[in-house]
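The structure that follows is given in the form of structure tokens.
For this view, one protein chain was removed and the others were kept in their places.
Chain naming follows the written order as A and B, and within any one chain the residues start at number 1.
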Amino acid sequence: MRRIAVLLGFAAAGALFLTTAATGGGQAPAAAGGSQPCPEPCRGTAAVRPEPAATADLRVEVPPPPFSDGIFPCTSCHNKDMPANRTRRQLSDMHTDIELKHDAEHRWCLDCHDADQRDQLHLASGEPVPFEESYRLCGQCHGEKYRDWRAGVHGRRVGQWNGAKRYLLCVHCHSPHQPHFKPMAPTAAPLRPQRIR
Amino acid sequence: MSSVGLFTRFVIGSGRVVSRGGRMYWTWIALLLVLIASGITAYTGQITVGLGVTAMRDQVSWGFYIGNFTFLVGVAAAAVVLVIPAYVYDWEPIREIVIFGELLAVSAITMCLLFVTVDVGRPDRLWHMMPPFGHINFPRSILAWDMVVLNLYFAVNFIVVTHILFRAFTGRHYQKKLVVPLVLLSIPMAIGIHTVTAFLYNGLAARPYWNSSILAPQFLASAFCSGPAILLFVLQLLRRVTTFRIRDEAIWKIAELMAYAMFVNLFLHGAEAFKEYYSNTEHLLYTRYWFQGIDGHHTLVPFAWSAVSLNALALVLFIVPRTRTNWVTLNIGCFATYAGCYIEKGMGLIIPGLTPDTLGEIYEYYPTVTELRVAAGVFAVGFLVFTLMLKVAVPIVLGELTLRRMTSTVDSDAPELPAPAAAH
Partner (left out) sequence: MANEHDARDTAVSRRQFASVAAAAAAGFLLTACGPRRLHEIPPDRLRKAIGDWEREYKEKYGRDVRVSDVGPMPGVLFAYALDLSRCNGNRRCVEACVAENNQSREPQVQWIRVLSMNKDKGIDFSDADPYYAPAEVPEPGRFYVPTACQHCRNPPCTKVCPTGATWTEKDGIVVIDYDWCIGCRCCMAACPYGARHFNWTAPKLPAEQVNTSMHYLGNRPRPRGVVEKCTWCIQRTRAGRYPACVEVCPTGARKFGNMLDPDSEIRYILENKRVLLLKEELNTMPKFFYFYGT
């Protein structure tokens, strides 16, 4: 009789505990293959953000380009008194401080800078683009980066997650002549845990 | 006389008994009081400065206090090693001494609750866990479960021993209708408190060392050897300093049960070690830190191997009948069991579970002097509670401390009471 009572006691405790295990568990793991969250409406991984229509305004509001002091406008020197020299060469008179490390084997200055309208850049088609829209130029070769940048996924943005956001130009982080993101000094490492003295 | 009056006599009688003792008794009490005072001073420092005076940090956020708590929950659960033979199998030799197991359970739970109190960052807010003013996250939080079952187990044991002793004091037999159900309840509760404490660790997926199904059975196995080890010391001591008769068979049977528990304990540890070393996944790191050290971090390795050796020695000494029944080897075995389980449950469970931490960092934890002092103080409180309860219980059970004896010298018109019956 007592042994039955003890066994019943165990059984009751066990049942109580299993109910806790069930309630304490929380959500079951997602089935294989569907492990990413996909809140409704779900478009899956095949969906790609639609490109803006050709007639839509492609301009993105950005802060002014980071010109070096006094370098702009280019036409203050490059005017009718200085005819364009389209020969591909190493510059020796001016702009010797610029060392091109941006596909230098195949590209040189006038592949991006416009020889006829010096205060602008130009696309591969020859269409001039202002410095404020230099992203269109970069986007010709760096298409994925450009698409990501437009979506706000590449590069730093500040502002409101549910409102106005401020973009930066590509050149605000990547020097157009040496675009590789420069190494920086990290801030101090965390302190190691210490026993109290 | 009303029950309140009787109980007052009981308290007064108990008070008189604890204030009388020989030199050994008072030396022991003095030692405990010194440790308690040292613990209180150390704890005051901890309360003013914060838990930063311990060696715990974000990387190892639980340490010595919680290790001791875990070990003592096991000791409290071990009362069941006596209760089952006594009440379920009606085995007379243990029936006579089962009350000491229950007293040990009460003292152990007192220490458990104290260790939790000294470990929390805001002990002034512990009431936050108690409804109706607080809020208890029951049943999802296992720590909430632990608090509920520990307090319930404490209450059950406390009610049973107080009732039995009070009744014996007034010369009456205890009420079977009250005691037997509570005692039978205490059996699944004893299993329950230690299972819940094991689940506290077991349920944490973030700690692979703990997140193993073997934890609850292993906790119980090590509890059933470590708790009775203390009891065996105490029983031998009682035989020496009081006229209480404890049969040899009772002691040897307890030692035999401890042997089986130790075997299961070592087997389960072996099973854990096999799984870690043979599967050889990244989770092996924690076991390796315990047994071998990692990258020059070796603090726990001597503890690991001491625990294994002590446990193995205890198993051998208790399994072999000749060494089990020899008083010298029996006591060596008891010490080895207690020390081995203490190390393996205390430091050997908590620290390797948290080292390396979740982000792979190794911070070597070992307790500071403050932690040792506070822990010693808590142990001293527990031992003091146990000593005082024994000081009262033994004379009552022997029939030396009764109401009749108290009142026969005080007033002659005391109500007639039936002759004192046996304690059980």
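Note that a contact is a pair of C-beta atoms (placed from the backbone, for glycine too) under 8 Å apart; a residue touches a chain by one contact, two chains touch by 3 or more.
The shown structure was predicted, so the numbers you read here are calculated from the model rather than taken from an experiment.
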Practice prompt. Touching the absent chain in the whole complex: find that residue among B:Val88, B:Leu113 or B:Met129.
Written response: B:Met129
Discussion item. List every residue of subunit B that touches the chain not included in the displayed model.
Written reply: 49-52, 56-59, 61-62, 116, 119-123, 125-126, 128-129, 132-137, 140-144, 147, 200-201, 203-207, 282, 285, 354, 356-361
Discussion item. Across the whole complex, list the residues on subunit A that are touched by the chain not included here.
Written reply: 24, 26-27, 29-30, 35-39, 41, 43-45, 47-49, 148, 151-163, 173, 181, 183-192
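One rule holds for everything that comes next: only the chains that are shown with their structure count from here on.
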Item to complete: Using mean C-alpha positions as chain centres, tell me how far subunit A is from subunit B in Å, no decimals.
Response: 60
Item to complete: Write out the stretch or stretches of subunit A touching subunit B in their complex.
Response: 2-3, 5-6, 9-10, 12-13, 17, 19-20, 23-24, 192-193, 195-196
Practice prompt. Note which residues of subunit B are touching subunit A in the complex, please.
Written response: 49, 52-53, 55, 57-59, 87-88, 139-140, 142, 145, 180-181, 184-185, 187-189, 191-192, 195, 203, 363, 368
